[in-house]
Every structure is written in C-alpha cells, then in structure tokens.
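A short worksheet on the structure shown next.
With one protein chain withheld, the remaining protein chains of the complex are depicted in position.
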Amino acid sequence: MKITLDHVTKRFPNRNKKIHEDVIAVNDFTFEILDGKLIGLLGPSGCGKSTTLNLISGLEMPSAGRIFFGDTDVTNLPAENRGVGLVFQNYALYPHLTVMDNITFPLGNLRGAEKLTKEQMRAKATEVAKLVQIGELMERRPSELSGGQQQRVAIARALVKMPSVLLLDEPLSNLDARLRLQTREELARIQRETGITTIFVTHDQEEAMSISDLIVVMKDGVIHQIGKPQEVYDSPCNLFVAKFLGTPPINVFEGCVRNGQVFIGEEAVLDVKLTGDAGAADSGDGSLPVWIGIRPEGFVPANDGRLTCALSKIEVMGRDTSVVSTHPSFVGTTIRSIIPSEDVTGIGGEIVRFRLKPSKVCLFDKTTEKTIGFEAR
Amino acid sequence: MADNEKELIPETVTAPEPAIASPIATQSEYDRIERAAKRRKIIRNALLYTFLTLCAIAVLFPFYWMLLTSFKTQSAYNNEVTPKFYVSEPTGANYKEAFTAVPLAGYFLNTLIYTVVTTALMMIVIVPAAFAFARMRFPGRNLVFSLFLSLMMIPSELVIITNYVTITSWNMRNTFAGLILPSVTSVFYIYLLKENFEQIPEELYKAAKVDGTSDFKYLLRVMVPIAKPTIVTITILKVIECWNAYVWPRLITDDRKRFLVSNGIQEIRQNGFGRDNIPAMMATVVVVSVPLIILFLVFRNKIMEGVSRGGTKG
Partner (left out) sequence: MKQSKYKGWLYLLPAILFLGIFMVYPLIDVVVYSFEEGYNFVSQTSNGTGLYNYRYVLRDPYFVQALKNTFVLVIITVPVSTGLALLISLALSSVKPLRNLFQTVYFLPYVTNTLAVGLVFMVLFKKTEYTDGMVNLLIRFFGGSSVDFIDGPHWAKMLVMCIYTVWIVLPFKILILTSALASVKEDYYRAARVDGTRPSRIFYRITLPMISPMIFYLIITGFIGAFKAYSDEVALFGTDLNSAGMNTMVGYIYDMLYGNSGGYPSFASAAALILFAVVFTITCINLMVSRNNVHY
C-alpha cells in the first residue's frame, strides 16, 4: 500500500506549563512511500521519528495535514481500523500469554465474516512463526525468551494479520551488537518475502543505510532529506545530513572558495567550478566562506598532495588503515582518514600530505549550512 | 533548508498509482467509522463522568449532611418531617453546646496526648530496631527477624485479651500509661523502615565506621535524615491510627476524664446531649473529623503514597 503524508504537522502542549507555546514534534511533513518498499526514518533522538510512526499508525492524530493510505484519506481514522502492524521498541509482548497466544492475539479481534476458528488461527500463527524462525518457541512465555527471540515474536505478532503497512519503532536498539547485525538482515529478508510496505525508525545511520530502499533524514521535526541511502550519503543536502551519515563521520574544515579554488588555511586544496546561485556569486573576486566536508575515504596520501596535516598516529585495522592527523582549520579535534592498507607505505614523520577525491568532498555555505554545488576542474 | 526539501521531494513523488484494495474499501466507509468513533468517545466520556460524579456524591453526602445538620437549630431539625437540604437560619450554637455540654475539649486533649506520646515512643522503639536489622551484624539476627515477621500475621484480637488482663492487674486502667504502652510497637512499621534503611548504600556505613563514627551517631546523623520521607509517612499513618483508635481505649477507660474522641463520640451517642439533639451531635462529629481532613488535604500525596506502599508491602 502506498502511503502519503501531505503537510502533516503535530503539535503537543508544552510539558512545562509555564511555557504556553506548543512543542512541534512534526513540522509540515510531505512525502510519499511507494508500495512494497522498506523505508528508514532516521534522525537523532527527539527529532519526531516516533511521532511520525504514531501518526501513521493512528495512535496519534495530526494537528494539521492529511494522511492517505492508497488514495483513501485516513487522517482521523482510529488506529484499530487502519490495519497496520506495529512493533514496539520494547516489544510490548503480553507477559502472561505464551508466544502462540501472543501471535494469535490480533487474529482473535476479527469478527463477523472474518472470524477465524482456533485451528485457522494456529495455522496462521505457525506460518508466520516459520517466517521469523521461532517455530520451536511457541509454548514459551516472553520472559523465557532472549531479546532477539522476543523481537521476532513481536514481528510475528505484527505480521500475522497481514497488515497493509508494517511499522517498527527502533526495532534493533534493544539488541546487542552482534545480534543487531544479524537481525537487520533478517528484517530485510522478511520484508522482501512478504512485500509489505515497511517503515522503521532508527537513530543509527548504519542500520538505516544498510537495509533501507529509501531513507528519510529528520531533525527537530523537519525532514532534511529523502533519498536512496547512497544518494543521501554522496550528496547530502546540508551539513547536518553530511555529519549524521557515515562512520567514521565526515571531516569538516573551515575554509573559503576564491577564484575557483577551495582554500583550507592558505592551501588551495581543490580546483572547482561552483554551480547554481553560488556559482554566480563566485564569479567576482570576493571569497566565499564555506564549510568543507571530506569523507574519510576521500583522502589520498600523496607527496604532492595539497592538504598538509600534522600526523598524530596510524591505526592499522586490517583491510584498511586509519590515519589520524590534525589541522588548524579542522573543526573538532582529529581528522580521521581511511586508506586502503596497501597505500599506507611511505607515511611517517611529522607531516602527511593528502590529495582529495572531489567526489568525496562537499561544500556548505558558512551561514546557511546548505550544500553548494560544484564541479571539479 | 526549506528550499532543499522542495527540490528533493519531486524526485520521490511519482504519479499516483491506482488504489490498492484495502481491508475497508471506500472513503465513505472510512468517514462513517471516523464519525462513529468520535460519537462513541463523547458518549463514553459522558458516561464516565456521570458515574464518577455519582460516586463522589455518595462519598461526600455524609460529610455534607453532617455540616448541614450541625448548623440547624434543634427545634428546626426536629420540626423537619421532610429533611431539608439547606439551612434557613444557620446557628453556631451547636458548636458551643458541643464544647460545653460534654467535655469535648478534654477528649481532644486526651487524644492529642495519646497520639503524640504513642507516636514519639514508637519512633524511639522502632528506629533502633530497624537499624539493627538493616545494618548491624550480630548472632541470632536472622532468627529474631523471622520471628518478628511471623508476628505480623497475628491479629490484635488475639493478644488484646491478655493485655487487658495485664493492664488491669498493673492497676493502669484509666491512665495514659495503660492506654499507650500496648500501642507502642508495630512490627509492620519496623519492617517498612528496615526496608528503607537497607536501600541506603552500605558504603556510607562503612565510610562512617572508618571515620570512627559511632553507630548511634551514624543512625541519627545519616540514616534518619536520609530515610526522612518514610519516617514522615509512618508518623502520619500512626497519627491517623491513634486518632481513630477505639477498641483498646474503650476496654481500658471507663472514666470520662480519660476518654479519647472516639469513645467520647460513642458516649455522646449513647447518652450525650439528651438523645435527640442531633444537630449538637453532628457539630461534635464535624469538630472531630476536621483535624484529620485538614491533615489529609495538606499531606495528600504523602498519605496516599504511604498507604499504598504500606498496603502493597504488607
């Protein structure tokens, strides 16, 4: 099912009663989710991701705007009539029911013509249990399961009624690191096999990037960017998105663009031709102050490199090597660059020089922090 | 930022697809469900508040009635074949009567003395006991504690008989000592306080020991201040208990000079103001009820929390 949010806004009364201004959790959201996709809602905590999920599920009603499932307006439809599946961050499994009873619980709500017999319910439950691979746990109670198993039960419970949309709130955050990796593959597989439109919320960019068809980057109730993971990573629309995606994070320098060259300190590190509005501004002689973001993999050590940094240390990580260095114009403490181990030879001493890969460099306006388009020359 | 959004969105928005068959198909049906849900919510809230209000009236009505009646004159009250819900000529005479015709002030004073002394003595007894159980190591501690716990199951009706005989044989009938002594200890409060003391990190105790602080000083300077909320709660609960005490005072006092308010009320009921002076009786009831109601309204949260904690752990 296609889901459309049309200028959706959600305000909450301020918890601090002295401040009468409402808190805007979700501000003027407009986006469309195509049928059968896996969408990641990504953002730091408190950015309105979970509220967005609650609005789609119907647990909360928007203050303004419309929500459509397919072409039908469901804006004020109560949660119980929307037919969505929701997996909670802490799973919310009923502790007094067995796994089987937990999974069949939603089926027991069907009435009239849709009413199922006990056997039909058990058959359906067994089927989903097989899909999420918990077939052998059906008679246990939630307290007897590990975190990962509880997670699967929660997904099975959400899937058993074949929802039109599956919503997952921080599905992996309660799992340990190793299990998280495994479970996220599993999630992607389940989504592929069922073909159900799935939206999940996460604050972990790696998680979102690795499995989503599309990611939505949010902050403070505002959508910053929507796109395929690689697109968003390669061409972030602003400094926040650039910083939020990628581990190790993007390295940000203070600098300026002058006469078709990007300067960090006194060194012209890249020859560029600005495009768009900024391109017109640069045609004059003035210098344009910018933030320069360089991905860790954008550094190539070279003796004729134009960026000179003070070398701090070299961390060998097997396949890759992390070169840690400092620079006066760097924002933060240490520059972290990732270099294939075979290219490391020759680095040493007090100074390291880098050539930059233009495709791994982003420029942002110093005041608006928006991306400045450019072509490498 | 807003500009960027607008640039990006068109890429992802594609032409609307034909509607996919959904469990509830048509928009009109959706609208119907929406309206029904809204209607249900209004009806539900109306029913809930009606029910809650009716219950509140049932709770408050006796209070209202006693206030109302206490301001009626005796003759007006007796002439109302059909009780009236208002007072035409309010009078304060009943309150004067309450304090003059029966020794109500004396009952009050007795209750006050009884409550203060009992509560204070209880604190002196239970605080060290709770401390000993919570922090001190001594031979036989676990055994004694289990014995204490098993005493919690004993209903007071079982022991009151012998206590009555004991106090009588000590010639303590109609004395404060006789009233107070058997009410001093409470195993349950020792238990409650011990649980609270145990939550205070033991490192504090060890640190104090290393510094050479004596146990007693540590108890007074560290434990008691930290556990103050629980101690306040216990005090309030005990005060309520003392103020409402009836059975034991009834057994042990037959001299009006030593009556507590409960016994005073009972005495008034049996042969106070001449049996039919209901307004004066109600004035007395108001006077007796007001202190606790004020205490409750002031310490509302503490009392409710204390009662529910006492309840869930007992």
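So that you can tell them apart, the chains are marked A and B in the order they are listed, and the count of residues begins at 1 in each.
We adopt the following convention: a residue touches a chain if its C-beta (ideal position, glycine included) is under 8 Å from a C-beta of that chain, and two chains touch if they have at least 3 such contacts.
Quick caveat: nothing in here was measured; it's all calculated off a predicted structure.
Asker: Which of A:N27, A:N81 or A:Q261 touches the chain that is not shown?
Answerer: Considering all chains, including the one not shown, the answer is A:N81.
Asker: Return the single residue from B:M136, B:L149 or B:A207 that touches the missing chain.
Answerer: Here the residue in touch with the unshown chain is B:M136.
Asker: Taking the entire complex into account, which one of B:L149, B:L220 or B:M304 touches the absent chain?
Answerer: B:M304
Asker: Among the options B:A93, B:M172, B:V187 or B:V232, which residue touches the chain absent from this view?
Answerer: Of all options in B:A93, B:M172, B:V187 or B:V232, contact with the hidden chain holds for B:V187.
Asker: Given the contact definition stated above, which residue among B:L192, B:A208 or B:V288 touches the chain not shown here?
Answerer: Candidates B:L192, B:A208 or B:V288; residue touching the omitted chain: B:V288.
Asker: Would you write out the residues of subunit A that touch the absent chain, in ascending order?
Answerer: Contact residues on subunit A toward the absent chain are 57-59, 78-86, 88, 90, 92, 94-97, 105-106, 108-109, 141, 143, 157, 161.
Asker: To test your reading of the contact rule: which positions on subunit B touch the chain that is missing from view?
Answerer: Subunit B touches the chain not shown through residues 45, 48-49, 51-52, 55-56, 58-60, 62-63, 65-66, 69, 77-83, 124-126, 128-129, 131-133, 136-141, 144, 148, 151, 154-155, 157-166, 169, 181-182, 184-185, 187, 190, 215, 240, 243-244, 246-247, 250-251, 261-262, 265-266, 269-270, 276, 278, 281-282, 284-285, 288-289, 292-293, 295-297, 300, 303-304, 307-308, 311-312, 314.
In this text, only the chains that are shown with their structure count from here on.
Asker: When the centre of a chain is set as the mean of its C-alpha atoms, what distance in Å lies between subunit A and subunit B?
Answerer: Chain centroid spacing, subunit A to subunit B, equals 52 Å.
Asker: Within their complex, state which residues of subunit A touch subunit B.
Answerer: 1-2, 30-32, 34-35, 69-74, 76-78, 81, 83, 164, 214, 222-227, 237-238, 368, 370-371
Asker: Show which residues of subunit B lie in contact with subunit A when the two form their complex.
Answerer: Answer in residue numbers: 1, 3-5, 7-9, 11-14, 16-17, 19-20, 22-24, 26-27, 30, 33-34, 37-38.
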